[in-house]
Structures are given as structure tokens and as C-alpha cells.
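One chain of protein is taken out of this complex; the other chains stay put.
Entry: chain A
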Amino acid sequence: MLRSGQPLTGPNRKHCREDEMLLGTVLDEGERGFIIDTRSAQAAKQARMTGGGTEPKSSYPQWRRLHRPLERGRPLQESFIKLVEACNDPSTSMDRWLSRLESCRWLSHVKAALSTACLAAQCVDREEASVLVHGAEGTDTTLLVTALAQVILDPSCRTLMGFQGLLEREWIEAGHPFHLRCARSAYSHARLKQEAPLFLLFLDCVWQLSRQFPFSLEFGERLLLTLFDNAYASAYGTFLCNSEKERRVGREESTHSLWAWLNQPGEKKKYLNPLYSPNALVIWPSVEPQSIQLWQGLFFRWIRSSQYLEEAWAETQRLAAGN
């Protein structure tokens, strides 16, 4: 699985011999690859006007392009804000709750993200073909897809350590601009241009997987909530800045790593899933609407007592520990 930014084809349909060769090296003679473009075909075409674009068929003959539009940027942030508002609104009656939920579109975004990640995973696992994923910049929906696909495909990414490694690799080192994207969150009126909850969307998708495959992830919901918190505001330096380049200026000397803290034996056990049993196989989620649920643990976290669910979790831990 590869990821990149969009090719800078531009309005004049530029070619780049080196880029073609680079992609060429990935495939053997006669082999076929897939390009998953996370923009709609139209958006991708329009990108040419501003210097971007798509890979022309003639230059990349072995690659088949698929468009799977995923929401990003401002619209995604709006979706998030609307959802949080809906959840917080005590006057919402049962009559209107579902349509309100629908109008936020958040769950549709979860479905689309999971579907696209599964598609990428299918390319690799079922078609045994290489796949290149990119959107526009390669820093948002691209990472969402590649990271999620790895959780689906790779059992080592589902371990606590492996998941941390995945985050380091596919989000942090890959250059997701955390500082810009996870700035003020859903309550702020500031409406920053660059803010968008891609990382939260990723965590939500992982939560959906944990619900559908309760034995297959070594970590539980608590880890996901902690990661969500720390992406926005953290005592640790892990999610600082927007890129490796920015971080290199003194992060390691001046801050502590979130991973170091999480992995301490005393802390670690809080994040483990007591039901975990290593599953060597690929986990294929159902993306039917019935299978995708609202992440209550996150969206109702401060609104409603989770006492009974926590008690149930404690009981689960107690039972599993007995084994």
C-alpha cells in the first residue's frame, strides 16, 4: 500500500518521467495496481485548474483509478459541530432525533471511511494488487484510509504497541497537521479554516471495528478516548506541531512522550481489552447502516452518566481476568 499527494498534472497535463518510473517499479510486468483517489472524479478534475490533478491513464497504464470521495476540511468540521450540538440539546425529542442525526452526516462519513479503507484492504488482500492512496495533499483522508486499512489487514496493528506504531507512522510522521486540524474542537465559535476532525473520524472508525470485533483489538475504548483528548490538548509532545520538520526543533528535549506514559505497567492495564485474543486473520467490518453506531462513549461522554456501562466493563474485566 502506498500513499502520496496528488500528481501536479495541472491544466497543461504535465508529465513526470520520474514519477511514472517510481510507480512503475512497484509493479511487475503485466501486474495491475489500483489508485484510490479520495476525491470525487469531478473534484479531482477541477484540481487541475489549480495545478493538481489525476494520473493520466496513458502515462500510468498499469494502474486503474478508483474515486471514493471522502469528506474533509470545513464540511467535516461542520458535521462534527452539528453532531455535538445535537447530542447536547436537551430539547431534542425522539421524534426528530434520527433525522437530526442524519443531517449531521457524521455517520455517513464513518461509513464512507470504513468502506474506502476496506476497499484498499481488498485490493491488497483479495486482489493481491498494490494500491496507491491519495487525495489532494496526502495529509488527511489519505492517512485515514491507509491507517484504517492496516488495522483491518494487519493483526500486529491491533496490538497496543502495534497501534501506537501505526499512529506514529501513518499519522504523526506522515505529516498530518495536528496543530491545525485539532485546534479548537466542536464548541468553539472560531471556525478556523484549517480545522477538521480527520483524526477523530479515524478513532471513530476504529471504535466501530472494536464493536464488531470485540476480541480482536488489544486495546479498548478508553485508549481511543485518551488519544482523542491528547490530539486536541496534551501534556505530552507527541501530537505537537504539523510535521516532523517542525517537531524536530526541540521536541524530544523539551517534552515527554505520550507513548512512554501509556506504556507504563500501571497505566497500560487501563487501556487493555480484557477480551483480547490475537486474531491472525483480516477483519472485514460490515458497513451496513445497522452495523454503524453512534459512538456514545465519546459523544455522550459528558452528557450522560456512563456508570452502568462502566460497571459492566468492570465486570467483564473481572470475569476475563478469572480466566
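By definition in this document, contacts are C-beta pairs under 8 Å (C-beta built on N, C-alpha and C of every residue); 3 or more make two chains touch, one makes a residue touch a chain; residues count from 1.
Everything that follows uses one rule, which is that contacts and distances are computed from a predicted model.
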Record-based protein name (UniProt) of the chain missing from this complex, from "Protein SEC13 homolog", "Integrator complex subunit 9", "MTMR7 protein" or "Proteasome maturation protein": "MTMR7 protein"
Among A:L98, A:A190, A:A235 or A:V249, the residue in touch with the chain that has been omitted: A:L98
Of A:I35, A:L76 or A:C118, the one touching the omitted chain in the full complex: A:C118
Residues of chain A in contact with the chain not shown: 66, 68, 87-90, 92-99, 101-102, 105, 107-108, 111, 115-116, 118-119, 121-122, 126-127, 211-216, 275, 277-281, 283-284, 286-294, 296, 300, 303-304, 308-309, 311-312, 315-316, 319-320, 322-323
